[in-house]
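Only one protein chain is missing; all other protein chains are in place.
Chain lettering (A and B) follows the sequence in which the chains are written, and residue indices restart at 1 in each chain.
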Amino acid sequence: MNTKNIFNLIRRYFIESGRKDINSFILIVLIIAFLSFFSISGRISDSMMVFLTFLMGIIYAGRIFGIFLPAGRAIHYLTIPASTMEKTIANGLLIFVYFNILLIAALLLGNTLGGLAHKLLDPNYHLHFYMPFDLDNLILILVFESVYMFGSIYFKQRTAIKTSLVIIAVFLFFIVLDTTLIGRYFIHSNPENIQIAEETLNNINGELIEYVVSILTFVFFNFMTWLRLRETEA
Amino acid sequence: MKKPKTYINMIQLQNINFSYHKGRTIFDDLNLSLEGGHIYGLFGKNGAGKTTLLKIIAGLRFPKHGSSTTLGQPAALRKAEMLKDLYFPQEEVYVPAISIRNYVKCYAPFYENFDNEQFEEYLHLFEITSMDDKLTALSHGQRKKVIISFALATNTKILLMDEPTNGLDIPSKGIFRKIMTMAANEERLILISTHQVRDLHCLIDAVVILDNGHILLNASADNITDKLCFKITDDTGTDEPILYCEENLRGNLLVTENIHHIETKLDIELLFNAVMLNKERINELFNAKN
Partner (left out) sequence: MNFNDNKAIYLQIAEWVFEQILNGKWKEGDRILSVRELGQQLVVNPNTVLRSYDFLQNLEVIVNRRGVGYFVAPDATDKIINYRRKQFVEEEVPAFFKTMKLVRMNWEELAELYKES
């Protein structure tokens, strides 16, 4: 692996798409400033900020490869002299580090500008700065972005929508599995099992499992992205 | 001329089998070795698989069986070391929505031997003057000139070109030939796939003919003119076995076996027709010794 190749890939991204990102950044700042200015509290809610980050993160991740349209783009991208690993890492850095920082900065800046404007109208309004993100929702955002990054190389077009459909299908499958199979054959077959299940749930460290599962999911989808890119023909 | 070992078998395909998912077989036990220092012309009928062959060499398509080695690396791995010594301008070139200047900024750093002076000279010869024009705002032919100029200026060891003259206007075709003679050197392997035989006039020094899933002929121009005669004659009276004959205003265009060891000028079109008509005899003439 060659860090120079990763650097060149990221540099290439900024030359080709950097201007678009600056425009989007300005647009987001203005919209958020506008919304927070007119909101009663002088700022958009934390959950709204998290939701926006989440939504835009998966849309961005879903477009990161985008090599299948227009025709010829796949050959162009696949023959850029960098290894599959270097290309995967470069795109990962763009989504997980660059984009998230850019987006969070835009949301905070928009909110602050909106708040400052609000203060002009209402001198009693108290401007406050704080990060609306905690570790949990940042991890969740990263996990989902890794899934959508995989979607962007797995599907040829409308990757974010298709990835969403697959995720919904997987959740539905687990809900059905949970309510029918486990419910019917495990819990109901023997009332004692209910107690066993409850005890098990109480004994395990739910938070730790959540982190472990999140990290594994993140690593798994990054690996799958690499594998899929390796196997992509053009 | 002795060549260092690294130039031999820069491209090597062994026992390649390939078919698209639903389609017919494209290649059936295909073998091909190409060496540096030559401009190869790759010819074949429509659908013979010329583009697919280039893609397998570039690691963009994976054969079902057999091995495809490019610059000593398994092509399908698409390693950075292989890709930085290979350029593959397509028939319909893809360009990002940036200026020529920025294209160079973006992609030149990936190629150690990129020569900006050469690039500007090629663009100048093609009469592309502004480096600040957006590539997507250029016509198809103009885009192609930029990408071909860039490809040659990267000085990669391998250059795969798919119908490079398609879409170029008449003067540009002449300039293309000139630029190709400037870019050719004793190390570089240039493989040009095309139907535009006249555009390669005097440019290629080796011929590869693809037919029915196999390589029918892979021979240098010298080897071909050593074994075959290409002539225009009024009388058909010749003691040499005639492989192909075509009537023309100037007389009969003939391809015969070269019994009297007279060296004539290779005519690719006549050669192609002669090869298609006499597959077995051609195979005997060219592959018997190998």
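Observations, loosely collected:
The rule is short, and it goes like this: contacts are C-beta pairs under 8 Å (C-beta built on N, C-alpha and C of every residue); 3 or more make two chains touch, one makes a residue touch a chain.
Model, not experiment: these values are computed from the prediction.
Note that the absent chain touches B when the full complex is taken as a whole. Only one of the listed residues, B:L71, B:A184, B:V255 or B:A274, touches the absent chain: B:A184. Annotation: of B:S19, B:N223 or B:T264, B:T264 touches the absent chain (contact as defined above). In the complete complex, the hidden chain is touched by one of B:H38, B:K84 or B:K145, namely B:H38. Screening B:L77, B:M131 or B:L203 for touch with the missing chain picks out B:L203. Of the residues in chain B, those that touch the hidden partner chain are 1, 37-39, 174, 177-178, 181-182, 184-186, 202-205, 221-222, 225, 230-232, 250, 263-267.
Rule of thumb we're sticking to: only the chains that are shown with their structure count from here on.
Taking each chain's centre as the mean of its C-alpha atoms, chain A lies 45 Å from chain B. On the chain A side of its complex with chain B, the touching residues are 2, 5, 8, 11-12, 15-16, 70-73, 75-76, 78-84, 86, 230, 233-234. Chain contact summary for the complex, chain B toward chain A: residues 55, 58-62, 78-80, 83-84, 86-88, 90, 92-94, 96-98, 102, 105-107, 109-111.
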